[in-house]
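Let me begin by handing over the structure; questions about it come next.
One protein chain omitted, others in place.
Naming follows writing order (A and B), and every chain is counted from residue 1.
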Amino acid sequence: MPRDMEQYLRPGLTSTTFCPGCGHGILMGLIFRAIDELKLNMDEMLFVSGIGCAGWIPSPHFNADTLHTLHGRAIPAATGAKMFNPKLTVMVISGDGDLADIGGNHLIHAARRNMDLTVICASNMVYGMTGGQVCSTTPAGAFTRTTAQGNPYRPFDLCKLVVAAGATYAARYSVTQPFALKASIKKALQINGFCFIEVLSPCPTQFGRHNQLDTPVGTIKYLMDKCITKKRAKNLSPEELKNKIITGEFTNGAD
Amino acid sequence: MAPIKQVILCGFGGQGIVLAGTILSQAAFNDGKWVSGTNSYGAAARGGGCRAEVVISDKPIIFPYVIAADMLIAMYQTAYNKYIARVKPNEGVIIYDEQFTPEETKGLKYVGIPATKTAIEELNKGIAANVVILSAAVEMTGIVTKKSLKSAIEEIIPERLRELNLKAMDIGFRIGKMKSDQIH
Partner (left out) sequence: MVRYYLSGNEAIAEGAIRAGCRYYAGYPITPSSEIMERISVRFNEIGGVFIQMEDEIASIGSVIGASWAGAKAMTATSGPGFTLMQETVGYAAMTETPLVVVDVQRAGPGMGQATRVASGDIMQAKWGSSGDYQVIALCPWSVQEAYEQTIKAFNLAEKYRVPVLLLTEEAIGHLRERIDIMKDIELFNRKKKAGAAPFGTKERDGVPPMPTFGEGEKLLVTASTHDSYGFRKTDDPLIHDRLVSRLNEKIINNREKIIDYEKYYLEDAKVVVISYGFTARSSLFTVEAMREEGEKIGMLRLKTLWPFPDGLTRDIGARAKVIFVPEMNKGQVAGEVRKYASCQVVSFTQTNGEVIYPDTIIEQLRRHL
C-alpha cells in the first residue's frame, strides 16, 4: 500500500490476515483510492460487514466507524444506521456467501427499497474462512470441499438479481480490472439509491487448490481468462461465451 | 348498580363483536369508571367464534376477565350455546338478536332484539346490528350512560362510518325503550 493511502488504514495494524494471493487486499486498496479521489471524509462514513474473509476488509482495517455484524446481517444493520442518520455515507463490504447465501433475502429487499447504500460483494466463489465449501456463486462443475464430484448447480448471477429487484446501480468487475473497478466504486459512492458491485477476487487457498489453480498467479490468470467485458461479449457467439463471466455495468442509474 | 358489572358479547367473526365490546368499555371509561375489555378470537378475521368481555367497576379491577356475567349479548346461536354457562345463575340478563331463538335457561331473564332485521330494513346495512343491539342493551339496563355511549362511538368509529353508527345507536335506543317491558 503506498504511503499516501496509509491515512485510511487504522493505526497500529501491521499486516492483513489475508492469504498470499488473495484479491481482497487489491479491493481494499481500490476502495481507499476511490474515497481519496472523491475527497470523502472517512469520519462521515460507516463501513458495515458480515462474517467471512471479506468481512475483514473494513474491520479492523478501515480508519473509520466499522460495524462487523452477524453472518448475513450486514445489510439490515446498514439499513438501520442509514435510516436513522441519513448523513452517514454507508458502505457494505462483505463476501458472496454472506450477502448472497445467508443474507440473500436482505440483499433483494434492500435493492427493492432502493436503500441508499453502496454494497460491495467480494466474490471468491467459495466459502473461504470455513475451509472451502461450495457457495451460490461457485461455477457449475467446480470442485470444493463439499462438491467432490463437481458443483451440480448453476451459480447465481447477482447483478441480474439486484437489477430485477430494483437496484439503481449494478456492476461486476474483477480485481484484475483495477481501473474499471475503481471507477465503478467512485460512481457507486456518488449515486443515490441502492448500488451493488460484485467484485471477483481470487482465492488460491480454498478455491484454487481444489481446481488445479494452485498458485496465486494461476488464480489471477484464471480470472483474467474468464472475465470479458460487455463490449467484447457482444461480438461473441453463445458457444464462445460459455463459462465466461461478463463484466461491466448492468444498470447505472441513467438507464 | 352493583359495584362490579360483567358483560359478555358474543357472535361470529365479522359481526362487529370486538368493536361493540370496545365501544361499551370506552363508554364506561368516559363515565369515569374503572373498566377492562378483553377479546377472544381465532386466526380468521371473518367467520368463527368470537367474544368480547367487559368488566366495569367503581374500584380498581384485579381480575379483568368475566367471572360470572351479569349480561350476555348474543348475536348468534352457537356463540350463545357456548357462553350461556358463564352467566350468573338466577340473576343474569340475556339480550339476543332475534335472528335465532335461544333455548332458555331457567332463572335468567331474556329479551330479544330484532337487531340484524332492523339494521337491514332501516339502514340497509346488516353490519350495523352490533351497535343496534348494544344501544338497546344500554337503554334497557343503564350499564353506561347514553351520553358516554354516543361519545365512545364518535371517538372510535372512523368518520366515514360515524353517521351510520349514530343512526344505528338511535334505532337501538328506540327498540330498547319499546322492549324494556318485555324482559322475561
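Odds and ends about this structure:
Going forward, a contact is a pair of C-beta atoms (placed from the backbone, for glycine too) under 8 Å apart; a residue touches a chain by one contact, two chains touch by 3 or more.
Only a predicted model underlies this, so the values are computations on that prediction, with no experimental measurement involved.
Touching the chain that is not shown, out of A:77, A:158 or A:171: A:77 (per the contact rule at the top). Residue-wise, the contact with the chain that is not shown comes from A:63, picked out of A:16, A:63, A:133 or A:146.
Residues of subunit B that touch the chain left out of view are 22, 25-26, 29, 34-43, 61-65, 67. Of the residues in subunit A, those that touch the hidden partner chain are 10, 42-44, 46, 48, 59-60, 63-70, 73, 75-85, 87-88, 105-106, 108-109.
One rule holds in what follows: only the chains that are shown with their structure count from here on.
Remark: subunit A and subunit B have CA centroids separated by 62 Å (rounded to whole angstrom).
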